[in-house]
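Let me give you the structure first, and then I'll get to my questions.
The complex appears here without one of its protein chains, the remainder shown in place.
In this document, chain identifiers A and B correspond to the written order of the chains, with residue numbering beginning at 1 in each.
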Amino acid sequence: MDRRDLGKKIEYLKRRTGEPLKLMEVCGTHTAGIYKSGIRDILSPTIRLISGPGCPVCVTPASYIDKCAEYALAPAHTIMCFGDMLKVPGKDRSLSEVRAEGGRAEMIYSPFEVLERAMSEPKRMFIVAAVGFETTVPAYALLLEELIERKIENVKLLTALKSAVPAIGRICEEDDIADGFLCPGHVSVVTGSAVYEPLAARYGKPFVVAGFEAEHLTNAIFELARLSEIARDRRRDGNLRNADKAHGGLVLNLYGEAVSARGNVRAQSAMRKYFEADSVEWRGLGALDASGFYLREEYLRFDAGSRDLAPDDSMPDGCRCADVVMGRVNPVDCPLFGVSCAPGDARGPCMVSAEGACGIVYENMSAHGE
Amino acid sequence: MCVAYPGKTLSIEGRMAKVDFNGNVIDVNIGVVDVKVGDYVLVHAGCAIEAMSKEKADSILEIFEDMI
Partner (left out) sequence: MKENAKKITQAHGAGGRDSAELMRDVFGKHFSNNILDKLEDGAVLPWNVAARPVVSTDSFVVKPIEFRGGDIGKLSVCGTVNDLLMMGAIPKYLTCGFVLEEGLEIATLERVVASMAATARAAGVLIVAGDTKVIESSAKANEGGGGLLIGASGIGSLRDGATPSASNARPGDAVVVSGNLGDHHACILSARMGIENDIASDCAILRETTDSLLDNGIDVHVMRDVTRGGLGTVLNEIAALSDVTVELSEIDIPVNAGVAAFCGVMGLDPLYMGNEGKMIAIVPKEQAARAVNLMRATDTGRNARVIGEILLPSERDRNLVAMKTKVGGTRRINALFGEGLPRIC
């Protein structure tokens, strides 16, 4: 990218006037990247960035953590999970605390690490805490392929896998939440950028797929602001009825290094082979059709009870995580925020994760105010 | 939503490859990408989710000259 060009874009973002714009970054890694880069700080007050439901940990129910804890404490069982999951509280404790009680929860970087562990201790059952969005699902599909080929029987998956696209669709249904969407870069690597076309056509709003470095994010926010203005004008002109024409050019892929229109077709077919999409409950968004991935019937012997988890209705009194996930309120508008809910002692899911909107805002509240 | 990082494929054995991330060599499953030795891959949680050229990998990382 041309540096001078970027300088001009930064100037525009600083000085933009006119009608306020609300732009949603769906992906938690984007939220974190935006804070790290300090971009929020330079944006004109007419551009507001809001965070969406893009943190797998935040949308994972407490009953899931409790089930993991149960397995970690069961004789001859070990939970294998990503570092992110260890400190997420369940109903009354986190896996980190369960470990202190003698439970077995091992941190992994990659699901494939379970293969060697399972072969070295064939009498122990290894439960993979399989959380994630489209980006991570292919890894679990490939893990299953290895398990079957190597005839490893002492590994099961406890899945809480979600599809980001239906969640974005759900948010689009409420017209006043966001004027445009910054789409998750690494989810889009797998799904392809074309998955946003139907949404753009239906709602007449722009979708920009972006990378994660400061320059990429700055450029993407500039383009999204520009497209959001165009889209708003078109919607007002009544072109919405004439959606096919109106949505032309509203999906912009700025992460072409890794994202194609069709996505990774091999990854998609590996996912389809082992998993089926079905309705799943999201914290804050309710049950969404085809937004969860579950093991197909013929592979259920590898499932550790993923469909039997109780839906999560036990949000703490006053907690506004549900509205935060929807982008309806800012984290600071929640009465618990910073009062009885903070990263060290989180009440709601959005405060728990390094990627949760509340946690990120809390960690980054600057002298300039939020 | 997900951390992923590009690296260079050093060697391939079946579905697994050794991938070099600026001196850090990690075993990566390449079951859903088409790569040969020398190609770059974008890796998330030990799984290559896309293959790409060196130029694209560099562009993802946005190399800053002052970060030596």
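Observations on the model:
The definition used in the following text is that contacts are C-beta pairs under 8 Å (C-beta built on N, C-alpha and C of every residue); 3 or more make two chains touch, one makes a residue touch a chain.
Note that the structure is a prediction, hence the values are computed from the model and not measured.
Only one of A:77, A:104, A:205 or A:234 touches the chain withheld from this view, namely A:104. Looking at B:17, B:32 or B:45, the residue that reaches the missing chain in the full complex is B:45.
Considering the full assembly, A:87 is the residue among A:87, A:202, A:266 or A:296 that touches the omitted chain. Hidden from this view is one chain, which touches chain B at 1-3, 5, 7, 21-26, 43-45, 61, 64, 66-68.
Not every partner is drawn; the one left out touches chain A at residues 10, 28-29, 35-42, 55-57, 82-84, 86-87, 96, 104, 106-107, 109, 117, 120-121, 132, 136, 214-215, 218, 343-344, 353-355, 363-369.
Note that in this section only the chains that are shown with their structure count from here on.
Between chain A and chain B, the centres computed from C-alpha atoms are 22 Å apart.
Per the touch definition, chain A reaches chain B in the complex via residues 26-30, 54-56, 82, 109-113, 132-133, 135-136, 138-139, 141-142, 145-146, 164, 184, 186-187, 189-190, 211, 213-216, 256-259, 264, 266-267, 270, 355. Interface residues of chain B, counted against chain A in their complex, comprise 1-4, 6, 15, 27-29, 31-34, 42, 44-47, 49-50, 52, 56-57, 59-62.
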